[in-house]
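See below for the structure under consideration.
And then subunit A:
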Amino acid sequence: MAKARGAIVVDIERCKGCQVCMVNCPTDTIGMAVEVNGKGYHYAYMENPESCTGCTNCAVVCPDGVITVYRVKQN
Partner candidate 1 sequence: MKELALMKGNEAIAEAAIRIGVDAYFGYPITPQSEVLEYLTLQRPEERTGMVILQAESEVAAINMVYGAAGTGKRAMTSSSSPGISLMQEGISYIAGAELPCLIVNVVRGGPGLGTIQPSQADYFQSTKGGGHGDYRLIVLAPASVQEMADYVELGFDLAFKYRNPVLILTDGLIGQMMEKVELPPQKARIEEFDQSWVITGKTPDRERNIITSLNLDPDLQYEHNLKLQEKYRSMNEDVMFERIGCDDAEFLLVAYGSSARICQKVVDIARGRGKKLGLLRPQTLFPFPTDEIARLSRQVKGIMSVELSAGQMVEDVKLAVNGKVPVYHYGMLGGKIHSPEDVLSAVEDKFIGGL
Partner candidate 2 sequence: MKEITREENLVYRRTPLMTDATLSYCPGCGHGTIHRLIMEVVEEMGIQSETIGVAPVGCAVLAYDFMDVDFSQAAHGRAPAVATGIKRLWPDKFVFTYQGDGDLAAIGTAETIHACNRGENITIFFVNNGIYGMTGGQMAPTTLEGMKSSTSPYGRNNETMGPPYKITELIAQLSGTYYVTRQAVHKPGPVRKAKKAIRKALEIQKEKKGISFIEFVSNCNSGWKMTPNDSNIWMEEHMFPFYPMGDIKVDGKLVKG
């Protein structure tokens, strides 16, 4: 069966660290960075990049639209 591999790119400076993406990630890919961005928010990042399937759940629930999602199908 074809398995999707994905990746997200977070616009770090626009992220407000709300964590809504994190709890909605079905594969526990997303974590919150220890570091903060220019506004002092702990921004979202791929803590477990290998588990991302590119499902876009994080991006569609992100209130600030800071997540871009890529996906490739692998055999």
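As a working rule, a residue touches a chain if its C-beta (ideal position, glycine included) is under 8 Å from a C-beta of that chain, and two chains touch if they have at least 3 such contacts; residues count from 1.
Per the selection procedure, all candidates are chains of the complex that A comes from, given by their letters.
Nothing here was measured: the structure is a model prediction, and the numbers come from that model.
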Of 1 or 2, the one touching subunit A somewhere in this complex: 2
Subunit A - residues contacting candidate 2, complex: 5-7, 9, 14, 16-20, 23-24, 41, 46, 49, 54-57, 59-72
